[in-house]
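Heads up: the structure comes next, in structure tokens.
Here the complex is missing a single protein chain, while all its other protein chains stay put.
Residue numbering begins at 1 within each chain, and the chains themselves are lettered A, B and C in the order written.
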Amino acid sequence: MKPLRVTIWNEYLADRTKRTRAGKLYPGGMHEHLKQALAAPDLDIRTAWLGKDINHGLSDRVLKETDVLLWWGHGAHGMVRDKVADRVVARVHEGMGFIPLHSSHMAKPFRRLMGTPCTLRWRENDDKCVLWNVNPNHPITQGVPLHFALEKEEMYGERFDIPQPDELIFLSWFEGGNVFRGGCTFTRGAGRIFYFHPGHETHPSFHDENVLRVIGNAIRWAAPPEPRDFMPNAVMKPIIEK
Amino acid sequence: MKPLRVTIWNEYLADRTKRTRAGKLYPGGMHEHLKQALAAPDLDIRTAWLGKDINHGLSDRVLKETDVLLWWGHGAHGMVRDKVADRVVARVHEGMGFIPLHSSHMAKPFRRLMGTPCTLRWRENDDKCVLWNVNPNHPITQGVPLHFALEKEEMYGERFDIPQPDELIFLSWFEGGNVFRGGCTFTRGAGRIFYFHPGHETHPSFHDENVLRVIGNAIRWAAPPEPRDFMPNAVMKPIIEK
Amino acid sequence: MKPLRVTIWNEYLADRTKRTRAGKLYPGGMHEHLKQALAAPDLDIRTAWLGKDINHGLSDRVLKETDVLLWWGHGAHGMVRDKVADRVVARVHEGMGFIPLHSSHMAKPFRRLMGTPCTLRWRENDDKCVLWNVNPNHPITQGVPLHFALEKEEMYGERFDIPQPDELIFLSWFEGGNVFRGGCTFTRGAGRIFYFHPGHETHPSFHDENVLRVIGNAIRWAAPPEPRDFMPNAVMKPIIEK
Partner (left out) sequence: MKPLRVTIWNEYLADRTKRTRAGKLYPGGMHEHLKQALAAPDLDIRTAWLGKDINHGLSDRVLKETDVLLWWGHGAHGMVRDKVADRVVARVHEGMGFIPLHSSHMAKPFRRLMGTPCTLRWRENDDKCVLWNVNPNHPITQGVPLHFALEKEEMYGERFDIPQPDELIFLSWFEGGNVFRGGCTFTRGAGRIFYFHPGHETHPSFHDENVLRVIGNAIRWAAPPEPRDFMPNAVMKPIIEK
């Protein structure tokens, strides 16, 4: 069985130097950290980032060779070229899995796939966060307990302005009184999408074993099961004759 | 009670002259026909069309004063300015109801609200069409029988590449062997959307009393129940103190 | 316009005497309290309770004359006769609205309408509870703020073993670290259902203005818009002849 081809995309700004808290938590960048943390025989992982090249490392060819794309962006959504964002959307429609993490709820490809503002309430206040697994028989939650905690995370709270998810997977509780639909699946075209909220750059969430297990499960779940024809607008002759 | 402010938007190309079949069926244009056919004391209806002005008749002000927007476009989706399409999308997010008709499944505002290709199979072959009411206790189907027929319609068939609808209202049967999820609701931001497939310009579907009843019901259903705050991305203080 | 015929059903055990906390909070019983608190010109409210008569006050005739049924039960679900539970289910299928409150998540009619265990995690520990309105453009949340708090409520938490709701209306936050899908809509047959979690008998939740507004809105939302034929299994002749 061929390994799944995974591309991890990172904005790679806050974590670029070792002087920031993000840089200390994720030396080499979050993409490099996740690549190592998710390494497995069935995954063939590459990375890309905003400043890699004129395509942010996401040329047509890279995307054609990607089964599942992870995306982490925060402060520089506006710097992502429209052309690249549209290319990602088109590949999702063709069947590429897409896993936007944390603040990527405002990333161009995610918002274009949702068709809603994707806004939410937020707070950087080191809230304790408890994630509740509300879909315990879903492939994404295999091996994940009924609940697990992150000692500190950025608060992301309702109302989260998304379309009704296909499936609700995680609900998050925050110390300061907020709740959040923090793990949701969507289908767009032939592509599967999983949004997952942990991963603020100043917190060690991508070192947490449950967070990593969820992302790893989501990669396998989002991978297209086989090559499928994308169906364009097309004329069709009658099946039944008059 | 104030009447609902309805704007009917029409591409107004095929039906512009009396020499075409569309022009004969809808003298003055489909928008004018629908305005008269839907007239009621609780509705304040205006019209707009592609060539009306540089905004296609949909200035910021018109949209701010519109509770529900109907949209009919077919051959000239590409001529709708991106700026106007984005303005419509933004107003739907704020709560304006939106009712794309027939070939508007490929209209810019609808596709941007869906986040999918919205493609389908189609055929201009005068297929008989039977519409099945699969949601008989929905406000949109009040007074509508379990099924009704249109003697001739353009075939629109699966696979229709939309996100899973909030509610499936009508399923259509076509003589040539096709089926179609031809009446679907969606919520995007604070706005309600109802897509409805009848209305090919060379067929008299907008003269059919059941089609008109459905559209009339949908207008009342899609109208925002009251002014509501649109919720932007916003910082939020803790509700519960540490 | 004829008033909606509402029946409020209460187990009426814990609140039967003035010596209990429940009895002190709700003299005459919760049903009597809710009847007065929800009184409005467009509602014609009657009450019924477990010990009222052999049908628990819910004869065929009472149910036929009920547009929306509220249900509060807690410790005596097993005492409700199967025949009465089935009668309630049948009326919901015919279009009667149904609003199970608080511990009625385990009531016979609700469980039979859901087809799942409807189990959850719970705790009587006077947790503070914050309810989040995640569906701000829904009729049930008209006039309800983005969030509101109950100083003390019984904790009801995930995983709540229900089918995926048609719509998620409220998510609840609890002081002790739990979250709950505490306000959900479902459709079963022609009937609309709204489950809402506040209302522990030892807390004054049914004195809270937001809780009462939600219940009042839900009654109007759940009311059948018109008499509708219930559709039995039936033979059907071809619409299209071979």
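Everything below uses one rule, namely that a residue touches a chain if its C-beta (ideal position, glycine included) is under 8 Å from a C-beta of that chain, and two chains touch if they have at least 3 such contacts.
Because the structure is a prediction, the values reported are computed rather than measured.
Undergrad: Which of B:Ala76, B:Val179, B:Leu212 or B:Ile239 touches the chain that is not shown?
TA: B:Val179
Undergrad: Which listed residue (A:Glu11, A:Glu175 or A:Glu201) would be found touching the missing chain in the intact complex?
TA: Looking across A:Glu11, A:Glu175 or A:Glu201, the contact with the absent chain belongs to A:Glu175.
Undergrad: Given the contact definition stated above, which residue among B:Ala90, B:Val134 or B:Ile239 touches the chain not shown here?
TA: With B:Ala90, B:Val134 or B:Ile239 as choices, the missing chain is touched by B:Val134.
Undergrad: List every residue of chain B that touches the chain not included in the displayed model.
TA: 130, 132-134, 136, 146-147, 149, 157-160, 164, 167-168, 171-174, 177-179, 181
Undergrad: Using the touch rule from the top, list residues of chain A that touch the missing partner.
TA: 95, 128, 130, 136-137, 139, 142, 146-147, 149, 166-167, 175, 187, 190-192, 224-226, 228-229, 231, 239-240
Undergrad: Which parts of chain C face the unshown chain closely enough to count as touching?
TA: That gives, for chain C, the contact residues 89, 93, 106, 112-117, 119-123, 125, 127, 155, 157, 159, 161, 163-164, 166, 175-178, 186-189, 230-240, 242.
Going forward, only the chains that are shown with their structure count from here on.
Undergrad: Using mean C-alpha positions as chain centres, tell me how far chain A is from chain C in Å, no decimals.
TA: A distance of 37 Å separates the two centres.
Undergrad: Can you compute the centre-to-centre distance for chain A and chain B, using the mean CA position of each chain? Integer Å is fine.
TA: Result: the chain centres lie 32 Å from each other.
Undergrad: Send over the residues of chain B in touch with two or more other chains.
TA: Those would be 166, 175, 187, 231, 239-240.
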